[in-house]
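What you see is part of a larger complex, with each chain still in position.
Chain naming follows the written order as A, B and C, and within any one chain the residues start at number 1.
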Amino acid sequence: MRRVGMLTSGGDCQALNAAMRGVVKCLFYSGEQVEIYGFYDGYRGLIYGNYTMLTSRDFSGILTKGGTILGTSRTPFKTIKDPDPNGLDKVEAMKANYKRLNLDCLVILGGNGTHKTANLLREEGLNIITLPKTIDNDLYGTDMTFGFQSAVDVATNAIDLIHTTASSHGRIFIVEIMGHKVGWLALNAGMAGGADIILIPEIPYDINSVIGAIQKREERGSKFTILAVAEGACSKEFAAMSKKEQKEAIKNSRYPSVSYDIADKIIAATGIETRVTVPGHMQRGGSPCPYDRVFASRLGSEAGNLILQGEYGFMVGIKNREIVRVPLEEVAGRLKSIDPDASIIKEARMLGISFGDE
Amino acid sequence: MRRVGMLTSGGDCQALNAAMRGVVKCLFYSGEQVEIYGFYDGYRGLIYGNYTMLTSRDFSGILTKGGTILGTSRTPFKTIKDPDPNGLDKVEAMKANYKRLNLDCLVILGGNGTHKTANLLREEGLNIITLPKTIDNDLYGTDMTFGFQSAVDVATNAIDLIHTTASSHGRIFIVEIMGHKVGWLALNAGMAGGADIILIPEIPYDINSVIGAIQKREERGSKFTILAVAEGACSKEFAAMSKKEQKEAIKNSRYPSVSYDIADKIIAATGIETRVTVPGHMQRGGSPCPYDRVFASRLGSEAGNLILQGEYGFMVGIKNREIVRVPLEEVAGRLKSIDPDASIIKEARMLGISFGDE
Amino acid sequence: MRRVGMLTSGGDCQALNAAMRGVVKCLFYSGEQVEIYGFYDGYRGLIYGNYTMLTSRDFSGILTKGGTILGTSRTPFKTIKDPDPNGLDKVEAMKANYKRLNLDCLVILGGNGTHKTANLLREEGLNIITLPKTIDNDLYGTDMTFGFQSAVDVATNAIDLIHTTASSHGRIFIVEIMGHKVGWLALNAGMAGGADIILIPEIPYDINSVIGAIQKREERGSKFTILAVAEGACSKEFAAMSKKEQKEAIKNSRYPSVSYDIADKIIAATGIETRVTVPGHMQRGGSPCPYDRVFASRLGSEAGNLILQGEYGFMVGIKNREIVRVPLEEVAGRLKSIDPDASIIKEARMLGISFGDE
């Protein structure tokens, strides 16, 4: 009898259910005796022993369903080592519940913060398998994370919808795309949506360059301009600040996000009506796209395979179109950001897309 | 030879092209000699004589295309009678261009503001046919306006996407739906998206009632609540103010819109994380839904028919599923808002939907 | 304590779950004590006593879900009066189960065949409320049935997708749309998808007229033609046959459906490559469109209201945008087909659409 725990942690995204279904289908189909314990609301469920036993019925029909049947919560890594308000040692509590249930291993689906905690639990002696979930695609050790392509689809649809109004009214539109630290989502949605200017954290922008790009378009007869701006897009001035100065600057800003700041500066310089659209959490929602369903199913299948073989301590990822296992210690705490000299950036520039740094 | 002018005015929306295609297909298919003059960017094109001659080729393939091939602009009715910055009398300029081109009539597609100006031009002796375009569905004299059902689809999709995250994280989400004066869009998208609370301008809300509805859901075990809030939703206090006081209140508010104000009050009262999503102009964009394509085509067809019969001074609308002609003077300046005692409101209440006024 | 039975019968369609959710939400929200008995697989569940008790949890999250949580089956009306293979009197069996469970009433969701049986049960003394479900929109006594608009969306999407290939390759494409007896779906999807020729059961076609319409398009420079053909489209020759001759003709035909027959005749006459696409059961599937979700919820709400008032023997439908109750005996056995002289047909003709009878 194998006893497998499972939890989803961090911001929710598409294909979490598809990935869990993959793990469980593989285990049940193997013919071995397996019990699945699902912990609710991320690490919180493991800490406080809030779980349920799951049957194959629970996983029926969830391949196409967004969100996570287990619920999730953000557990900031920083505080996982601190005791909870009642003085409970959270790490010890997780270990205790793991042992109390006599688990063979724990399957954890999550992003960067989640992986730090997962690796900590591995160091504490638990058997851990992780799956790379994030719409940000910023996990080290895998070419791709699930949720990303689905989020690209939602964000691109937002740009497509805005295109209509922008072209009918001859306005400037900024579509703010999720991504505080990396620009994968803004870059791909921007290219897919035909954005003229794409601003990402990895390439600090010069507002005059942004305005110049708009004016050049005007001169060439374009009636409108669309900008895809990552939440974490930053100006060269901001990038040059110390962390402390940056925090101060954000705190003192009168704008809810950088997009509104950019909009105001464009209006001031060009006089053209400039609107901001923020699809926000819509980007995490809805049914996973077919790409993510296949990808998450493959990851889940291989995670199940590792469990059947008793191989632990890995994130299951993808490299060159093949599903691979990556040691957790190589993944935890490392960010996969866009190299400003990457060929996709060069290709985008050759298409005339401005990154605001020319 | 018939000479027909055409323009689209006000905020753009879905099915403008479908409607124009309907008019033109009908005219060209009739076998009569027809010339179509398309004025650019709403009334502005008519004022400044900025137009183009359109052929059947221009209308090929646009049934499914969002926006308007003619461009549009908002021309506030209030100022249409004032001279332009160069002292030009705008109404006289429009009459002059109409006569200079020797037009038989002018087909105008637009919403409330547009219809006021259209009726003014009719009073000035021009032959006018209008088509009811607005995502707000607030035009008097017609059961439905085109653009509305397409906007419902986009707004509902926004709520659907948010549902995933709301249910996975156990949060409160406010989806802000377009509609400053009327709540048709918020009501329909809210009901279609399964919103628990719907706030519309026609039914002023009591914030304590809103919070109470959330708390009742919590007590019954619901982990999350979704609110569909019209841009023009207003509290009972706000509704009781004079117009002047209202303007002052909006000016002094530290919130970009009422949704953020409501969110803050919910957080203060319940302590539950509450997020606001603003799909904004996305609601005007994209390909018209099949309903709007059929509807706009039928309207266009009947408009063409009226032109062939030389019958002018009408808006073409729909009543009880039949396309009808409505005298322009009956339409102009009148708003179609939701009756708080309408049966659809009662039906929604019976489903347990709160309007924040209980 | 109210005891309410519920079943879905006939071909499945979108918004069945939304409608049932509406009924149940209304009943539970009323504060009265209610028990819901769901019978599985249509009348079959009522005949054989195959049912389950449903809680509000079962109806959570199903507003957007296609199909029916109760399952369905086609029970041809003709045989409902005949005993089953084991000699069981089916009508008596249904009455017995109704009484054994001490039901106050039975809510039945279905189309034409379903309504005949529902009315029979009413005549036998059961308390019946029905809801008009069918993608065909052919139920008498209501302007609209739920499922119809969702099916229009799927069928229109099929035509949209085919448009691309048709225009790129310069071919003729026939898209076969569901509808054996009536053409509502083909008419609306055809108009929404920009079909050039629409063939429906209500307007028998002349194949030479169809070919002539294609040739006229060729002469005017059109590179391609799209036909939306209802499953039940029939030629003038076929329409003139006796029922017996028609059956014989269908039996002897070497084509799987009329669309292939038409395709062959077009190829023979024009030499142009002609392809048939059959979206088939796709038209019944997927999440209901926002229109159907609102509509089905309103119907469900009113059905719940009738139950609370103890008013039985009605179908809940819609007339002139208001939810109404219609006596079951007025509905049963009557078909709502398209009047060939209806204004929507005239409007379509004015747009240049051919119905193959010119």
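Throughout what follows, contacts are C-beta pairs under 8 Å (C-beta built on N, C-alpha and C of every residue); 3 or more make two chains touch, one makes a residue touch a chain.
Since the structure is predicted, the reported quantities are computational estimates derived from the model, not experimental observations.
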| item | value |
| --- | --- |
| Subunit number of the complete homomer, 3 shown here | 4 |
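Simple rule for what comes next: only the chains that are shown with their structure count from here on.
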| item | value |
| --- | --- |
| Arrangement of touching chains [line / ring / star / complete / other] | line |
| Remotest chain, chain B as reference, centres from CA atoms | A |
| Chain A-chain B separation of Cα centroids, rounded to whole Å | 35 |
| Approximate Å spacing (C-alpha centroids) for the pair chain B, chain C | 31 |
| Separation of mean Cα positions, chain C and chain A [Å, integer] | 42 |
| Where chain C touches two or more other chains at once, by residue number | none |
| Residues of chain B touching chain A in the complex | 11-12, 14, 16, 41, 66-68, 71-73, 154, 158, 160-165, 167-170, 173, 223, 256, 275, 277-286 |
| Contact footprint of chain C on chain B as seen in their complex | 22, 25-26, 28-30, 61, 63-64, 143, 149, 152-153, 156, 160, 163, 167, 188-189, 191-194, 289-291, 293-294, 297-298, 300-302, 304-305, 320-323, 343-344, 347-348, 350-352 |
